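Before any comments, here is the structure.
For this view, one protein chain was removed and the others were kept in their places.
Letters A, B and C name the chains as they come in the text, with residue numbers starting at 1 for each one.
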Amino acid sequence: MNLADYRRAARAWLRDNAPTDDSHETDAVTRAKDFMARLYDAGYSGITWPQRWGGQGLTQAEERAFAEEARDYALPTYVFSIGLGMTGPTLVDRGTDAQRERFVRPLLRGEEIWCQLFSEPGAGSDVASLQTRAVRDEAGGDQWIVNGQKVWTSVAHHADWGLLLARTDVDVPKHKGLTMFVVDMHHPGVTVRPLQDMSGRANFNEIFFDDVTIPDEHRVGEVNDGWSVAVTTLLHERLSISAGVGMGGRREHPASVEALRQTVDTGDPLVRDQLVELHIRTRALALFNQRLAQETRAGIFPGARGSAAKLLLAELTMFQADLATQLVGPEAALAGHPLAQAISVAPGMALGGGTNEIMRNIVGDRVLGLPPEPRVDKTVPFKDLKVGTQA
Amino acid sequence: MNLADYRRAARAWLRDNAPTDDSHETDAVTRAKDFMARLYDAGYSGITWPQRWGGQGLTQAEERAFAEEARDYALPTYVFSIGLGMTGPTLVDRGTDAQRERFVRPLLRGEEIWCQLFSEPGAGSDVASLQTRAVRDEAGGDQWIVNGQKVWTSVAHHADWGLLLARTDVDVPKHKGLTMFVVDMHHPGVTVRPLQDMSGRANFNEIFFDDVTIPDEHRVGEVNDGWSVAVTTLLHERLSISAGVGMGGRREHPASVEALRQTVDTGDPLVRDQLVELHIRTRALALFNQRLAQETRAGIFPGARGSAAKLLLAELTMFQADLATQLVGPEAALAGHPLAQAISVAPGMALGGGTNEIMRNIVGDRVLGLPPEPRVDKTVPFKDLKVGTQA
Amino acid sequence: MKLVLSEEQQQLREAVRAFLRAASPLPKVREGYDPQVYARLNGELGLSGLIVPEEYGGAGAGMTELAVVLEETGAALLPGPFLTTAFATVALTRVRDKELLTGIAEGRVQAALAEPAGGAGLAHDGSAVRGTLAQVLSGMDAGVLVAPAQGGEGVVLVAVDLAGPGVTRTPLETLDPTRGQARVELDGAPARVLGPRPDIGDRLCVALAAEQLGVMRAALDAIVAYAKVRVAFGRYIGSYQGVKHKLADMHGKLEQAESIVRYAAWAADESPDELPEAAALAQAYVGRACFEVARDHLLLHGGIGYTWEHDAHLFYKRAKADEVLMGPPRIHRARLAALLEL
Partner (left out) sequence: MKLVLSEEQQQLREAVRAFLRAASPLPKVREGYDPQVYARLNGELGLSGLIVPEEYGGAGAGMTELAVVLEETGAALLPGPFLTTAFATVALTRVRDKELLTGIAEGRVQAALAEPAGGAGLAHDGSAVRGTLAQVLSGMDAGVLVAPAQGGEGVVLVAVDLAGPGVTRTPLETLDPTRGQARVELDGAPARVLGPRPDIGDRLCVALAAEQLGVMRAALDAIVAYAKVRVAFGRYIGSYQGVKHKLADMHGKLEQAESIVRYAAWAADESPDELPEAAALAQAYVGRACFEVARDHLLLHGGIGYTWEHDAHLFYKRAKADEVLMGPPRIHRARLAALLEL
């Protein structure tokens, strides 16, 4: 099928199958699973993934064509986003054939939901300093016993499986003693607790592991080589975040120029000039994102420059919520006001997916090629390293 | 004499002796030396310095009283400022009795002019990485032979003596191989070359030393203990800078609110708001400086907080020149326009006496007590250390 | 001009700080207004009568002392009607009928001042008032409302018993979880006319700036402390210039904010001609600086600062709520422009 035909077929399928409203009559996860199964059966899930493991084996061109056709629909794929964007590609890249056979197809068909278990309270930006332990227990039939705590885990309360990074050796430097596992989220000893963010919503979870066992066949990659597997996952994470940056919805944001011009006094020249400033920054970033997208289509991979776009988005998000509340005044401090929510969620953009400081390091090191900071943590055995929060 | 009498006497003396205009009929240095001799003979030079070396042996209270009375006069003491503010106090603190006897009184009486020779092209913020060498030559009668280059030296073209920091040992870490000397600026092999700054003016000099000899009796402090002497000098420098911060003249600045309101279109609400912003920042810093001064009078030494004031002044200076040129428009780009000069000299405030980055380090380390950066340069022998500019 | 605290003022600060540290730590702040803490604030420290004249049972102190106290209640994010009662007290000392002051000084009365930016929202007929106040700070916690009302002889200040007849109070959930607001509808509520509406806007600006100074100071202290114990990549985060330089800039804002608050409070007490400009300067600078510091303190905490259970968002939200409390912040800049005759 040529690309134009492919696109036409996708358009027709979406017209007939995409949910047009987001009504909550049935359970959202059930509806999402049902949709995902139809999507898979129609051949639109895992478009570029290998056929052998359940994908379609097509190219970026088909995937892009489908994404462009799907842009105007709100497809209910959120609970699968970690699996499709991060853990699935990691298994395809680094799993054993048995693991690919077992996990990839159910993931693509939406039968099983995945989460990703890397971050810890003491290991935020510095993921590799994590402390969750996995200890080998050969007496129990070659399995591992896991204890520790993870945090910032999306969709964990729906997840069947998790991709878990744990420490298996404390006598070597921190990057060299980590191993990657697939963990059964329904196993006794796994506790999922919702984590409320500063806006009062609970989009994330904390996960506690209390003597949770994992068979060795669910280990992904070699023992103590987990960091290289995690780098694969994080690369996929960055790709899927930067693919989403600048997409949709910004015009409906309560702190956008379009929304504010309806509510604030544009008769005041100072207010008008503030809206101009917001317009300038919004356009500047939107055009940068569009240029990155055009370059990507032309085969120029943006690489770490996507981190510059993410940094600018974090700053713009904070700036516009702050500006909007100033323009609106006292009403913006009422919890029911859309801007109260905007100012409460604005910091999230700077904190999820890498702080602004981490983004600046990435841009400085990888885009500008600046010399690295001296590192004190690359050679010290983990057990002698300062980690987390301590005096 | 009680303080009120002291103040009255100072006021009377200044009324009769301070030059009232700054006309350039006679050579400025000759006039300055003449005035300095009268100031000394009247007992107003070195008010707090020890009597034994030519000072008055009085307290900070008298010095402050004199400074307050002198505030409204433009006393021609600029060429003596390095000697009075830095090198003289260093000799009083750390010199031998013979050195004090020889140098302090002529310095206080303005008979000899001093400069300070620490900075080098390859050692700016990091003064202790300097490369000017002093090698002992016992054959020649216990003297030192100096080769190297210094830079950013004020009043060097008028100076009789310089306080010179040079490297005497390259086999020890950088801070431990420095020695302080008094060098004769008229010695053959000393070349003073004016250094033009970006505004086209030459307020500084480069100094070249080519086999310049210094007798060992002109060494200040122990061999290889020069850094501790330099710290004394830099402490005095910081004190004399922070004493000057926020003093006089800012209202006449061409980029001040007062000047701009005469020249720009304040009928435009946006222009008015920009002037308000400048007013806010100017007042905020002025009040901070006044609070520091009141605390000092109350016996609370500002310490490193003065570096915060210096940082804010550097930022304000840049901000206001930038803002003013924006408000004025194309005319501000003519070399004859006062703002063209303002925008050309504005960066100087951020670069003289420590860059903004160094100031932030000082505030972070000494005011907020934050942990230091790991240092790679404190233990390596100087000859193995990376310094200056190199790939 | 006096920008440095006297020994007595420093002692007052230490006393309030020590009291609040013990009686109202942040876990307790999350529980909201506690009248018992207020009773002790009055009993042990006499704070409710701080600026009430001596003849009405107060300590007769000035704005300088009030600013010292508000800085501490701000730093502690003290919940409840302390700030609004201070506002009301400023108003009540400047009207004919001062009777309420005695109750305030004794700590019996918590009064909420409603001072809508655009004139009076209420109308009175000499004995009762009608009208709606959309947002009254601590309106659910206070017992008495003090507000301007339009009557036959112009705008006067009236006092209304909030527990009395004709009063409908609706709690408003606010951005700032540590201090609420209420919508207050008055439908023929009995009111007492206190006298012509006094001109107190400048003093309210100074009082609020003092609270903001406390909020920003506590936020900076919190992140500085965290930067000394939190490790990333084997080093304390405070050792990275990316963090250290930002904290140094925040310190510069704090130093300037404190200088402005001291100056404005001094002007209120000693130099009324300078007060209008000083008060507008205080809101224009300190309100913004407070939010910026609270914002950066939250961001520098990293992910943990984004959680509900961490305290960072409490400072951030108080800072934003305070910044817009008196209206869109541009009004203070506009006032400065007018005062400078630009």
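Quick note on the criterion: a contact is a pair of C-beta atoms (placed from the backbone, for glycine too) under 8 Å apart; a residue touches a chain by one contact, two chains touch by 3 or more.
Quantities reported herein were computed from a predicted structural model and do not represent experimental measurements.
Asks: The complex has one chain that is not drawn here; which of the drawn chains does it touch?
Replies: Over the full assembly, the chain not pictured touches A, B, C.
Asks: Taking the full complex into account, find the residue in B:Ser125, B:Thr191 or B:Ser228 that is in contact with the omitted chain.
Replies: B:Ser125
Asks: Which of A:Glu68, A:Asp171 or A:Glu295 sits in contact with the chain that's absent?
Replies: The single option touching the absent chain is A:Glu295.
Asks: One chain is left out of this view; which of B:Asp184, B:Asp197, B:Asp216 or B:Glu277 touches it in the full complex?
Replies: Within the whole complex, the residue contacting the unshown chain is B:Asp197.
Asks: Could I get the residues of chain C that touch the absent chain, sorted low to high?
Replies: Against the left-out chain, chain C lists 240-242, 244-245.
Asks: Given the full complex, what residues of chain B touch the hidden partner chain?
Replies: Against the missing chain, chain B presents residues 119, 121, 124-126, 129, 151-152, 195-198, 200, 268, 270-271, 318, 322, 325-337, 340, 343-344, 347-348, 350-352, 355-357, 360-361, 373, 375-377, 380, 385-391.
Asks: For review purposes, identify every residue of chain A that touches the missing chain, sorted by number.
Replies: 257, 261, 266, 272-273, 275-277, 279-280, 283-285, 287-288, 290-291, 294-295, 298, 300, 305, 308-309, 311-312, 357, 359-361, 363-365, 367-374
FYI, only the chains that are shown with their structure count from here on.
Asks: Can you compute the centre-to-centre distance for chain A and chain C, using the mean CA position of each chain? Integer Å is fine.
Replies: Those two chain centres are 41 Å apart.
Asks: In angstrom, rounded to a whole number, how far apart do the mean CA points of chain A and chain B lie?
Replies: Their C-alpha centroids are separated by 53 Å.
Asks: Can you give the whole-Å distance between the Cα centres of chain B and chain C?
Replies: 43
Asks: What positions in chain B touch 2 or more of the other chains?
Replies: As it turns out, chain B has residues touching two or more other chains at 273, 374.
Asks: Specify, in ascending order, the residues of chain C that touch 2 or more different other chains.
Replies: As it turns out, chain C has residues touching two or more other chains at 228, 235-236, 240, 243, 333.
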